[in-house]
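Notes follow once the structure below has been shown.
A protein chain is absent from this complex, but the other protein chains hold their places.
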Amino acid sequence: MGVKGETVRLLDEEGRRVDGRRLDELRPFKIEAGVLKNADGSAYIELGNNKILVAVYGPREVHPRHQALSDRVLLRCRYSMLPFSVAERKSPAPTRREIELSKVIREALEPAIFVEEFPRTAIDVFIEVIEADGGTRTASITAASVALADAGIPMRDLVAAIAVGKIDGKLALDINGVEDELGEGDMPVAMMPRLGEITLLQADGRFTPDEFRQALELARKGILTLYEAQKRTLKEKYERIAKEVGEVER
Amino acid sequence: MSARAHEVISALKKDTLLSLLKRNERLDGRRLDEYRDIDIKVNLVGKAEGSALVHLGGTKVIAGVKISVGKPFPDTPNKGVLIVNAELIPVASPTFEAGPPGEDDVELARVIDRGIRSAPMLDLEKLVLVPGEKVWTVFVDIYTLDHDGNLFDAAGLAATAALLTSKLREAKVEDGELKITDNVVPLPLKSVPVFVTVAKIGNKLLLDPTYEEELVMDARITFAFNEEGEICCIQKGGAGSFSYDEILQAMEMAREAAHKLRARLPPKNGANV
Partner (left out) sequence: MPMYVTHRQIVVPGELIAEGKYEVGGHVYSVGRKYYSKVLGVAEVISEEGKVRVIPLKGKYIPSVGDIVIGKIIDVGLANWVVDINSPYPAVLQVSEVFSRPIVTSKASLAKVLDIGDVIIAKVIAFDYARDPLLTIKESKLGKVTRGTLVEITPSKVPRVIGKKGSMVKMIKELLDVDLVIGKNGRILILGKDKDWEAIAALAIKKIELEAHTLGLTDRVKDYIKSLLEKEER
């Protein structure tokens, strides 16, 4: 049901979505690594209208000192939306949603990191959503993983993520803002793709157990596409330099 | 015990726990898919419109429902309002501090909220008094009183039991004015969600983890099922990960357990009013 009693159709007769996509299509996206000078690692992602910047500082000294963990690194994560990132200005104070998302994003990234390598230090991940249009937490995870690799943090694998929704009764990959608001379900998923391990899984709305299985499978496909892009973007800068200095084709 | 001491499980106990698990046994003798004893008492707080106290093993959670007249949200003028809040308070554990809600409080509240909202448990459209202006606002406040693990499931039982037994006062519009009578009716309900948490320790999946099991677990995943058998909420938590197969296995375990848990809830629509 749409606003003011209008029925907005999220799927037309040809199975095309409001932005023209098919059910299993990702929005156009781009990922860049190493975009900030000061941060130890950084990344920027655009996915549809989403624009998200991630900075990683660390490993570095823990402040306040008493929070340091004696046998491993302290991973901290802050997901924050800028006030102008959404249609109705969002107050700068952290909302409950941002608090929850900061936690689940941290828990999506942590399984990949070799946390025992830097005892008594901290790795800080700062996520700033510059513009939001559905699927910000999964896009943030995808960018944060690139930023962590860019910072030289040792990891088992990268982490890539995407959300699957349910619109007009059908499962749709990478739902945008409108589809999330008016649809019947939203399931964000994050994975370490090579290891096949799921590090984030949430859902609201309603999914039958069969739909749940299919949604996971659909998410996996989207995640693999993003994973290839993450790898390319990390290697790109260095491969370009090698080419410029006249090395043999890699 | 100090907070720090309470958060560390002794290496000896951890070893015992893990070696028992290898034989599919647990410290308290339960099977991997067994819940601890559950006791649910409702209507214990006279001033609240609904209330429930849940004992799940050593975990104790109380939920209270307060219903009052309020304004609808601007984008849903013809729906009542549901607000779910949860707090982990110092009485419950040496590790809980007084103060504003932290990430664990917020996560608990939002997960229970999502399960209830998505099921959907409340028929929000039947809570409208004057369209666009006045609606019933239903507050569900969940407080943990004793933390011995599995707060999500206990909070879920408490919140849903409280709503199932909540009393709503009848409202009529007389002479253009809203009059609220002393006649009570049950809350208009649709589908009741049941929350089941699965913990992963090593390569074992188990239900209803105790506090100590939670100290040792790699990760947890909570599924909520509505009466139609649909999944209406999922939340993975913890710094570990699940394999694809483990997720599917956990979902099946949760699905089966949900049936049994549902039988412990008060019946829907009116038997206790």
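Think of it as A and B in the order they're written, each chain with its own count starting at 1.
Here is the rule we use: contacts are C-beta pairs under 8 Å (C-beta built on N, C-alpha and C of every residue); 3 or more make two chains touch, one makes a residue touch a chain.
Since the structure is predicted, the reported quantities are computational estimates derived from the model, not experimental observations.
Partner chains of the missing chain, restricted to those shown and counted over the full complex, are A.
Contact with the undisplayed chain is limited, among A:R78, A:R97 or A:R120, to A:R120.
Considering the whole complex, the residue from A:R89, A:K221 or A:K235 that touches the absent chain is A:K235. Contact residues of subunit A toward the unshown chain are 40-41, 58-61, 70, 112, 114, 118-121, 149-158, 192, 194-195, 230-231, 234-235, 238-239, 241-242, 245-247, 250.
The rule is simple: only the chains that are shown with their structure count from here on.
Residues of subunit A touching subunit B in their complex: 3, 96-97, 99-100, 102-104, 106-107, 110-111, 185, 187, 192, 195-209, 212-213, 216, 220. Contact residues on subunit B toward subunit A in their complex (touch as defined above): 75, 101-104, 106-107, 109-110, 114, 117-119, 219, 221, 226, 228-244, 247-248, 251, 255.
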